[in-house]
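Working notes, structure below.
Removed: one protein chain of the complex. Kept in place: all other protein chains.
== chain A ==
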Amino acid sequence: MNIDIRVQQEDFSLGQEYDRIRTDKTQVGAICCFSGLVRDFGDNEGVIGLELEHYPGMTEKALHEIASQACNKWPLDSVLIIHRVGALKLADQIVLTIVSSAHRQAAFAAGEFIMDYLKISAPFWKKELHHKGGHWVEQKDSDVTKLEDWKTPKGP
């Protein structure tokens, strides 16, 4: 099991990370990648960029904990989470998760699980920038209720 957590200002290359994970081992049958981007609307229209704040130290621990939980739930080979902080422009990459496994079901599910938990328990805060100033993004109720799906055992 390989867990790789990075919190950084710099951009990342999905292609490079994917290639590294793909060629690392031969038992991997599925790689699921997710990238989140800065878009031009959020709580309000007319977003021109984002400022991302985090809690250095706790952020890395929280992401590691989420990745470990995913590894306990599914037979994964590796988990990579890269999250950027600082000033970001429209269409910039914010976050990357790559999960590899022998099986696609595990990779898909773990990728979604990681993003759902990241949204609720990793200490990052987004400020949307507009021409007239900034606005701290509010946490969505739907992100909170989504976690209940993971806690409720699925029926047959």
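A few remarks follow.
The rule is simple: a contact is a pair of C-beta atoms (placed from the backbone, for glycine too) under 8 Å apart; a residue touches a chain by one contact, two chains touch by 3 or more; residues count from 1.
Heads up, the rule we're going with is that contacts and distances are computed from a predicted model.
Choosing from "Protein kinase", "Protein-methionine-sulfoxide reductase heme-binding subunit MsrQ", "Molybdopterin synthase sulfur carrier subunit" or "Transport permease protein", the protein name stored in UniProt for the chain missing from the display reads "Molybdopterin synthase sulfur carrier subunit". When the omitted chain is restored, the residue from A:Ala30, A:Met115 or A:Leu147 that touches it is A:Met115. When the omitted chain is restored, the residue from A:Ile5, A:Cys32, A:Val95 or A:Ala109 that touches it is A:Val95. Screening A:Glu53, A:Asp92 or A:Asp149 for touch with the missing chain picks out A:Glu53.
Even with one chain removed from view, chain A keeps its contact list with that chain: residues 36, 52-55, 57-58, 61-62, 83, 94-95, 115, 118-127, 136-139.
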